[in-house]
Structures are given as structure tokens and as C-alpha cells.
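Of the protein chains in this complex, all but one are displayed in their positions.
As written, the chains take the letters A and B, and residue 1 is the first residue of each chain.
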Amino acid sequence: MAGPRFAAARPFRYPRGHGLTDVPAPPPRKPVRWHIAVFLAPAAIVYTILMIVPLISTLQASTMTGDAEHRAFIGLGNFVTLLTDPRWSASFWNAFRNNVYFFVINMLVQNPIGILLAALLSNPTLRLRGFYRTVIFIPTILSFVIVAFVWKLLLSPLWGVAPMIMKFFHIGQLFQPVLGKEQFALTTLSLISVWQYVGVPMMLCYAALLSIPDEVLEAAECDGITGWSQFWKIQLPLILPTIGIISILTFVGNFNAFDLIYSAQGALGGPNYSTDLLGTFLFRTFFGSTLQLGDPNMGSTVATMMFLIILAGVCLYLFGIQTRLRRYQF
Amino acid sequence: MAKARSSVFRSVASHAILLAYTFIALAPVIVIVLNSFKKKLAIFSQPLLPPLPSNYDPVGYVTVFSRGNFPLYFFNSIFVTVGTVFFVLLFGAMAAFALSEYRYRLNTVVGLYLAIGIMIPIRLGTNAILQILVASGLISALPWGPLVALILVYTAAGLPLSIFILSEFMRQVSNDLKNAARIDGMNEYKIFFRIVFPLIRPALATVAVFTLIPVWNDLWFPLILAPSESTKTVTLGAQIFVGQYLIDWNAVLASLSLAILPVLVLYIIFSRQLIRGLTAGAVK
Partner (left out) sequence: MMKHKGLLLAAAASMLALSAGAAFAADPVTITIESWRTDDASVWNDTIIPMFEKAHPDIKVVYAPTNAPDYNAALNAKLAGGTAGDIIICRPFDQSLGMYKAGQLLDLTKLPGMENFADSTKVAWQTDDGKVTFCLPMASVIHGFIYNKDAFADAGITDVPATVDDFFADLDKIKAKGNYTPVDIGTHDQWEAATMAYENIGPNYWKGEDGRKALIAGKEKLTDADWVAPFQQMAKWIPYMGDGYQAQAYSDSQNLFSLGKAAIYPAGSWDIPTFEKANPDLKFAAFPPPVPKAGDKCYISDQLDHAVGINAASKNLDAAKTFVTWMAGDDFAAAYANALPGFFALTSHPIKVTDPVAAQFLSWRQNCASTIRATYQILSRGTPNLENDLWAESANVLNGTDTPEAAAKKLQDGLDSWYKPGQS
């Protein structure tokens, strides 16, 4: 091997001179998938700066006590107070129970109606679909101020439409001032919320139903499956992921619900706290009321508890249900 | 086959249910709009009566247009709403693509991190948000600064839900399509913008609608970030008529009736996109 030693290109040779050329070269290093970071970056940056950082700065007050002058760290002390002090826990659990009831009514009434309407609208031979779709969605675009005002007006015992209509049907004596009675107020407000938000499950399911290709439905019809059984056996299973999304959105939305009760019943969730939800309880505690200064410490504690409750529900859904859902691709 | 799907009975029943629900949905709204044209006392004494010469009174609309600059408020609201929807869709779809398409170690963690925002109301962080935005100089850069600040805050608030919904719909886009494009040598960005993005148009339209409604109707952040006369939104502008003890019902109803129109128009535009996207059909 004498000869000039210079760094000329030499063909790669395996040691031992086997001459085996079908052994593969060492794999090249995997390229860094920058595109993942690029896709995630804008959202992550805006979200972190304007949502996560402020929330952390607020919620860390839940571990503190005292006002601006004397702040002291007390760890989980506020949480213990919230859950064990008779007054705090009574208010908290009352709000929680009311919230659960509110959620149940929404799940049982709002979502089935929304899915039903979407199913009806997805029939391609139905006339006036565009009209129905637009009109039925209108309550969802209204602001809470209008919704609260109009339903307070319609249900008002003084000038309400409801007593007028009921007297017309001779059931006038059954009329109750529902928004002022403990037994009825929460149910009434839950139904008003249903009225406002049916458009959401309707729209999501409609989009999902329309993305089922016609061939699938036509094949079903060739097999003799039509009408209701077509809905139950073919369409419903295919839109289960969407129904999952709707359920989780209803859950999160209901446990954060605040604006409607606040506009209709005020921050105290009357009558006698029967319509007090976690959201109104939080608002009252955190921002204070007419005479009382807001309490950022206990307020953040309530907010953190709400977050944990919602997180528990969402995790239950994500890991218990969503991973088991079958997704179909078209 | 067409016969099986369009029996007369089914058609009549469908229309009956839909009409009944349309009535339930629309009647209260019509009550509001009609009452906005009546005298204040007539609103309460005869709420169901339409505006007749005896009780007609457009004083609400007169007040709305003479007090405060409502055309400007409408413009501000539209600017903020459309801007927010644009960024929520763009950034949200990009992030949703990263979450649904690629498998990498932190995928679930990132997904959960981004989903936290759905679970907590952003209102709680108001003080810190205001401080951050004041430090950035946006709040004092009238008249566009506060509006841009609003867009940023609403984008941050709307991204979690947008990513959550869009990633779900993106998982349904056929893998074969994307892999075929990769074999053809397309880079990931082109795959996202040219193939996936158009295919999820229905989901994009849905997210657009869900984003624009709370942004349009929000009172709180315009109150904190953009309260000055030149940057007010419609919802904030309407609040001047709601007094501590005395509510100018005519003006409130008039301004809120007017506020329904732009949202309705935006909704119709987006839902047409939804249909166009769906009927365009999947590319085979």
C-alpha cells in the first residue's frame, strides 16, 4: 500500500475485506422534524403569553392569604377552608349540586334535540334546509342580555306571555312565577340555556352527518336499511366521535356557565341561592359585590377547584372514552 | 332508492318537527325586534302586540344613533371579530395538524396543555393580561392598538377549543391521501395548506361560528382593554343604556336588535362555506 498519502476520496470498505456489499450502510441520522414546532409555535406562543401566564399569576393567589398589605403563604389552607368550613363548604357544595343538575338537564334535553334536528336536516331531499338551519341557529348567536331579557319578559307574571297563553288554554291556575320560586328557577334557567344552545350540537352533528359519503348510505339502502334504523345503525355509530366532543363541550361549558344566571338572576343566584352555580359563586367571591371587596385568595381557590373538577371530567372522557372510540376515515 | 329516502310521511313529519322548533327558536327573537319599535310603557303593558300607529315609537333607534357613534362601534366589532376568527383558524389548524398528524413523545402532553384553556375562564387572568398588554404599548397606541390587543386576547382564549375540535376532524382525513402526497415529494407545509386545510372546511366553518359568537357578544374585555370612545365595540356601546336603576329599554332593545344583524350575516357566510366544503366532496 505504498503510495502518496493524500486525502483522496476512497471508496468505503468494510474491514476484513469480505467484499460483502449487501450489508446496508449505517442509517443516516433522522432529520429533526422542525415542521412540528413550526406548526405548534404561533398558537403556543399567543396562548402561553396571554392565557397561561396570567392564569398562573392569578391562581397562585389561592395559596396565599391576606390582602395587598400583608400577604402570607399558607399552602393548601384555603382549600381546606373551602371544603371544611361550614359556611364555605355549604355554599360550594350547593353551587356544585346545582351545577350537576344544570348539566344533567342540558345533556338530557339539549343534545338529543340537537342530534335529532341535525338528523332531520341531513336528509338531502328535504326542502328549505338552508332556511331551517339558519333560523334554528339564531338563538345561539344572541347575547345573554337579550336572552335573559326576553325570557324574563315572556315568563313575567305581570306582563308575561306565558300566563296569557295558559289562561287561554284554561290552565291559568297552573302558572307559577317560575323564576322566583326555589323549586322551579334552576330547571327554568336550564331549559332557557337549552333553548339558547341547541344550535351547537345541531351544527356539529350536521357537519359530521354530511361528511358521511353517500355511497355508505346507498349501500345500506340496498340492504334494506332505511329511515330510523338507518339512523340508529349507520349514521349514529359513525358520528360517535362528534357526539363525544359535544358531550365534553357541554360538560365544560355548563361547569363554567355564568353569564345567563348572572343576567337573569343576579350575582347571588337567587331565589335563596337555588340558581347559584360554581361560576356565579366564583364571580361573587373573586370580584366582590356592592359592599364587599373581592377576595382574590379564596376566589382563586374556588377557581382552582372548578378547574380540577372540570379537568377530572375531561380526563375521564379522554382516557376512558375517546381512546375507545372507533374513528372511520373516508 | 330515492323513493326509500323521501317518503311523503317522513317528509311531512320532518317538516312538522322542524317548523315547531323554528317557532320555538324564533318567536322570542321576533318579540324583541318588534318591541324595539314600541313606546316604552307599551312594551310592558302589551308585549305581544306588534308596533301599531298607537304605540309605535322609534325613540330607541333615534337614541342609539344620536348618542355614541354606532357605525364606528360596528366597525370595531367587525374588525375584532373577523381578526380573531382569522387567527384562531390559522394558528388553531396548524397546531391541530401537528397534534393529530405526527407521533412524537410530547404529543399527549402538548394536547392536554393546549386544552387547559377550555377549562378555565380567561377572565380570571384579567389583571395580568392588562399589565402585559400595557407593557407592550398596545393599549396606548390608539386607535388600533387596543383593538389588536383584543384580537390577541380573544385568539388566546379561542385557540384551545379550536384546536380541540379541529384535531378531532383532522384525524378523519384519509392517511392514504397524505402519504401519496409525501411519496410525490410534497413537503409537510404544502400537505397542510394544499390538502388537509381545504378538506376540513366544514370543521373550520364550525369553529369560525363558535369563535365569532362569544367574541361579538363579549362585554368584559372591551370594557377593560378598549373602553375609549374610538375603540368601543357594539356590545360595550349598548351598555351605556343600562343604568344602575333606570334602564332605557327602548335604546337597549334597539341596539341589541341591530347587533344581531352582523352576527347573523357572518353566520350565514360561514355556514355557506360549511356546505360548500361538504358538497365539494372528498378528493378521491
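In the analysis below, contacts are C-beta pairs under 8 Å (C-beta built on N, C-alpha and C of every residue); 3 or more make two chains touch, one makes a residue touch a chain.
Given the structure is predicted, the values throughout are model-derived calculations rather than measurements.
Visitor: Would you mind spotting which of B:12, B:41 or B:112 touches the chain that isn't drawn?
Guide: B:41
Visitor: With the missing chain put back, one of A:52, A:119, A:135 or A:155 would touch it. Which one?
Guide: Considering all chains, including the one not shown, the answer is A:155.
Visitor: One chain isn't shown here. Among A:179, A:203 or A:249, which residue touches it?
Guide: Of all options in A:179, A:203 or A:249, contact with the hidden chain holds for A:179.
Visitor: Out of B:37, B:154, B:197 or B:241, point to the residue that touches the absent chain in the complete complex.
Guide: Hidden-chain contact among the options goes to B:241.
Visitor: What does the interface between chain A and the hidden chain look like in terms of residue numbers?
Guide: These residues touch the chain not displayed: 67-69, 87, 152, 155-159, 163, 175-182, 262, 265-268, 270-273, 284, 287-295, 298.
Visitor: Name, in rising order, the residues on chain B that touch the hidden chain in the full complex.
Guide: Counting over the whole complex, chain B touches the hidden chain at residues 40-41, 44-45, 67, 126-127, 130-131, 133-134, 139, 219-220, 223-224, 227-229, 239-247, 249.
Basically, only the chains that are shown with their structure count from here on.
Visitor: Name, in rising order, each residue of chain B that touches chain A in their complex.
Guide: It comes out as residues 1-2, 4-7, 10-11, 14-15, 17-18, 21-22, 24-26, 28-29, 31-32, 44-48, 87, 90-92, 94-95, 97-99, 102, 104, 110, 112, 114-122, 124-129, 132, 152-153, 155-157, 159-161, 163-165, 168, 171-175, 187-189, 192, 202-203, 205-206, 209-210, 213, 216-217, 235, 238, 242, 252-253, 256, 259-260, 263-264, 267-268, 271, 274-275, 278-279, 281-282.
Visitor: For a test of understanding, state which residues of chain A touch chain B in their complex under the given definition.
Guide: 33, 35-36, 38-40, 42-44, 46-47, 49-55, 57-59, 113, 116-117, 120-121, 123-126, 128, 130, 132-146, 149-151, 153-154, 158-161, 164, 195, 198, 200, 203-204, 207, 210-211, 213, 218, 221-222, 226-227, 241-242, 245, 249, 252, 256, 258, 279, 286, 300, 303, 306-307, 310-311, 314, 318, 327-330
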